[in-house]
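Only a single protein chain was left out; the remaining protein chains are all shown in position.
And then chain A:
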Amino acid sequence: MAPVFDYAPAPESRSVVDIAPSYGLFIDGEFTEAAGGKVFKTVSPSSEEVLAEVAEASEEDVDRAVRAARKAFEKWSALPGSERAKYLFRIARIIQERSRELAVLETLDNGKPIRETRDADLPLVAAHFFYYAGWADKLEHAGYGATPKPLGVAGQVIPWNFPLLMLAWKIAPALATGNTVVLKPAETTPLSALFFADICRQAGLPKGVVNIVTGDGRAGAALVAHPDVNKVAFTGSTAVGKEIARTVAGTRKKLTLELGGKGANIVFDDAPIDQAVEGIVNGIFFNQGQVCCAGSRLLVQESIHDELLDSLKRRLSTLRLGDPLDKNTDIGAINSAEQLARITALAEQGEAEGAERWSPACELPENGYWFAPTLFTNVTQAHTIARDEIFGPVLSVLTFRTPDEAVAKANNTPYGLSAGIWTEKGSRILAVAGKLRAGVIWSNTFNKFDPTSPFGGYKESGFGREGGRHGLEAYLDV
């Protein structure tokens, strides 16, 4: 009977967000031009349309921002926790009120689907501020002494994959504990941080408590190296993380790093298969795989390999790639041409090294940066695509025979950020989880986040924890 059930376009309206042609730096409560007057453009990765011009901070601007934060620190840190909490609660509520606008903005600037910004990023951003607002007047009960003290000025550098959420992970605990901040958003996704600056003003946050400096790696380096910064928090690549560790070494700055990963998603033969397939998809294709804790290595028990792969391929064929603002889009654009080139090169290397490449039939839009969901079978530990972080929608499928082999392979990586365990057997979950060296281990789910749960890595995935009570420690003098 039926012609196919084609979903008509269902675009979220762009009119809910008003993007100005240009933005300055947010220093001491005011938007100002960069000292050298330099600007850079931010584009929408799905169309390559220029969204706005943004000021490029020089070393001088970073210094100005740090001085503003230092000046604000004295009063901010002296406020009773209950007063700081009021500001954070206010910010959280404004984020909720403006969540549709912010979701559209984030989708435009980052390229990720509106379904994700609307249903994942924004609710988590608000939840993070609510959560740490609740801690602000209870710090003496957090287990860090009777009168835990803030560190001072926090210099924070965040990535482009979850721009506003990473901002929330950094700023909410810093402010709750009485620190002031200078934050540098990623070069390709500066807009939501600048909108956040506006929210700080709307909330009446005292001047200088939050400062936003936009720019590329040089601005980030200047911030990290600034002598009057007491705390450095970085989320991003392991290479840059090592660079920062070297810069900070020998100073009195406190450092937390949240870096790359090569998460193993382990599927045992007694797993709930249909839900495991969903978890695998969510693990590697959520946010186009541009997730540090992505489940980029699928370790599947050899006895169910073929069956699972059939199900997985069938499921991938239903993924909808295209306009990120369409409410039915599952897979959006890759964030930048540079990232697309890296993913493309690593996928080609996978093929060159003999792994078998597969993608569902899927048409890529002409403009913008796109990469089809891809999986590689016949991958071994020796393949580059099983070792290097790809940070894209590319899944490497490996097999194992026994739980011990699964654990050995899962741990055989320089990283240690995330892992997943799929089995209906509770005792196996506990036994395997105890042996995995990863900061976050999900069982029968993947990529689930909550502000109450600490997040962070082992080994080259970094150190320090964000979220939960543990997340306070990074911003307290303990």
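The working rule: contacts are C-beta pairs under 8 Å (C-beta built on N, C-alpha and C of every residue); 3 or more make two chains touch, one makes a residue touch a chain; residues count from 1.
Here, contacts and distances are computed from a predicted model.
One chain of the assembly is not displayed; among "Deoxyribose-phosphate aldolase", "Branched-chain amino acid ABC transporter permease", "Monovalent cation/H+ antiporter subunit D" or "SCP-2 sterol transfer family protein", its UniProt protein name is "Deoxyribose-phosphate aldolase". Screening A:4, A:78, A:146 or A:249 against the full complex identifies A:4 as the residue touching the chain left out.
Within the full complex, the residue among A:271, A:334, A:355 or A:472 touching the omitted chain is A:271.
Touching the chain that is not shown, out of A:279, A:295 or A:324: A:279 (per the contact rule at the top). Residues of chain A in touch with the missing chain: 1-10, 115, 119, 270-275, 278-279, 318, 327-328, 424, 444-445.
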